[in-house]
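Once you've had a glance at the structure underneath, I'll fire off some questions.
Just one protein chain is left out here, and the rest sit where they should.
For reference, chains read A, B and C in written order, and residue numbers begin at 1 within each chain.
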């Protein structure tokens, strides 16, 4: 059994990890920490987990590292980088669900996050692992940077087009919408039920921190400098991200070219579901799963392509993908303990 | 492997059964029928079940019975009783999620359902199995009547009080609220999003069909004639039932008497979760699970007791309980393939 | 023009008052205070009120009283009683939307609110005014205690039965459900969207503070000591209260007796809408209005009556009723500036 710990276990991503790891047949949860609820049992904070009576501890990365084969960090931006040292990385595998180790360029991190970048020596060891694109990257590192929620959905939706060079890489517009769990569990007037229900809005326009992460990944995939216009939105649902990606097709590109690009990249990817012709993704069909549903439409009138992806932000966009990375790191089948099918209505 | 079939597989209860049986390690789905969608694949109607490509067939109970060890019926009231014959019951186990075989008294059925009662010979074989109260009843019959959703929640919440004779059995008032999936998947203006969202209402006041089912079960448990005032409500959520049950305590009954009554009945019941002091049930904590959460409060001022239960109407109140009954009928552990813990927020 | 001020203008009840008074043809808003947002314009906190640029001030009851003909208090329990003095009441009319002056018995206040009761001399001047039952009470006082939301809905639904002595006054069970705005606008994890959406729960079981207010009003109406079992619930909608009230009918009471009791009390009440036979109230049909919809059903089987009322908690249950009281106090038609009709879907 893999001994697992979670730092930040009572946030929404952390709690989803708790749920997934409890069901995972090859792991045993041995350490949970929560700054806000230290001393209480996990089930007293999340009564839905009625059978999990593990006590939440105050954060202690050293204790976690000494007890665990793998420690997941589910913390707000800027906190993980203060915890991770060479010593910790010698003791255990760290999978960071936060943003601190996702951007390889420290200037870019500082520009978008307004925080000091992580230590170069540690950052150099971090591997950004979007395993649906490459299952091999994370298999030897002890510091895995787990991709963000919007980024996972956007990158996977656009990757075949960028990789095969089918679109004008300066024309990408991504409009994404997220359920409210993406905003986390902290007390805030803005996320009260009555402030969010019955309304929709854009936020972080031109400034959202997932922008450089999407650009870095697509630039690497396309072997060219990719810039995107990314606009996130908040809609009144608990979970789910839908990313609608528009780009100009290069001249002569055909439907068949596009079909082949998606097939080539994803035919072997167990969690990537390119929908049959005529279908479009809906976030509800991915709830609770580690799946992404993708569809695209070529508009011959405008010569744009509209590609759309849907995920569960807490699973595929956070905890599920972290488990997938753990599976690969510990040489398990990447689908172990992860659902591909969703129950509806949920 | 138990070969399983479902008649009425695309309604909400039927589809939840499909989901649960697909994950169940001891069953194999071999037959799905849907009158509305015959000829289509299940995953084309429920794309969340992306990996289930079984084709939906037109209803054929004979074919189902010949192929399957167990056939689940998930049909509107009045249809199941036309399908079941002695011959069918010799071939296979029937678990009926509908109401036709729940009421042993045919006059009561006809009075509340305004339909002709089932054939007496068949009705006589039917076993009403609320397994959390008795795991032995359904182990030999070939016709299991699966309890209703409101009834499951109401009966389990009140059973200890009635069984131990702690309340005035003429004083029971049950107010329950259900998510909209309880109304089924049929096209209707009343259940359109805009007609249901942002509002709550009572319905079926004094006339809801689950009333006699609750009364019959509690009368049997209490060995006395129990009448209840049952008022259901519709609230804007997909899933979940909360039943708030008020009754007058008999004189001299103490907190300790009540605590012992609940403990006695449920200490061994894996799906019944009597909450710790201070907690109250919330439907969200039961989503996707076969669990019922129960709490109660004695009001010394009024000498009433308020007992509250919460379930997922599609799992504990329908498909999950049906699987639990199947497990018992086929000598499996009753928890096989059923979740006790819920992921939140969902 | 009546010069009006609001203390606590940025809570949900306060903001609803702002909206109603802005539309009211006989009032002019001249003073708004908000402890949390002093110095900002009202429209910067509530951008929906795009045309209201009045600046929010720090609370100052003396300034408010000197500027205004009427000052509305929309404050958490326990704060209003510290503001009101004889001097203030000589200067202006106070309409308190909070609970401090609703209970005439100081012991009862202290028992349920766990706070010291208001000064006796001030409390003696306070008039509890549920104007749909009596339009004359508040016409001369300078201190009007505006009824609570659950209480307004519960009392109006039950008043005819209690007044006409048609029910056993010891048998009343009230189960009510409220939208989340009833919990106010304060930052709290419990009221975050993801904690409230997709679930329902009971709360304050046996201890909710509206209990003694309902009992006091019904006791006065019925000229007998009335005790009720009141259980409130939270459901995922912004606004609305539905109160389902069950009681035992006295022997011999007929449908006609009940019909006459409701007609007698409410035929002249512009905001009380006893529904036509066959209809049941839904909260959505009262959104934005000062109306209560009421229906009832006699269950001849159990000899109970189930009476149900629906209101908008922020209008009829708070701000609208306060305006109605202001209208009466200032000799206007009680319906001035208040809607009876609702737009749906909303």
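We take it that a contact is a pair of C-beta atoms (placed from the backbone, for glycine too) under 8 Å apart; a residue touches a chain by one contact, two chains touch by 3 or more.
Only a predicted model underlies this, so the values are computations on that prediction, with no experimental measurement involved.
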* Out of A:24, A:185 or A:284, which is the one that touches the chain we can't see? -> A:284
* Asked: Among A:237, A:274 or A:292, which one is in touch with the chain left out?
  -> A:237
* **Given C:49, C:127 or C:269, the one touching the chain that is not displayed** => C:49
* Structure fact -> From C:103, C:131, C:198 or C:326, the answer for touching the chain not displayed is C:198
* Residues on chain C that touch the omitted chain in the whole complex? -> 12, 15-16, 19-20, 22-23, 46-52, 181, 198, 238-239, 273, 275, 279, 282, 284-289, 291, 293, 340-346
* Positions on chain B where the hidden chain makes contact -> 12, 179-181, 185-189, 191-198, 236-238
* Structure fact -> Contact residues on chain A toward the hidden chain run 171, 173, 175, 177, 194-195, 197-203, 205-206, 227-229, 231, 233, 235-240, 242, 244, 246, 280-285, 287, 297-299, 301-302, 304, 306, 308, 310, 345-346
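To be clear about the criterion, only the chains that are shown with their structure count from here on.
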* Asked: What is the distance, in whole Å, between the centres of chain B and chain C, each centre taken as the mean of its C-alpha atoms?
  -> 38
* If you average the CA atoms of chain A and of chain C, how many Å lie between those two points? -> 46
* Structure fact -> Shared-interface residues of chain A (touching two or more other chains) are 12, 181, 198, 238
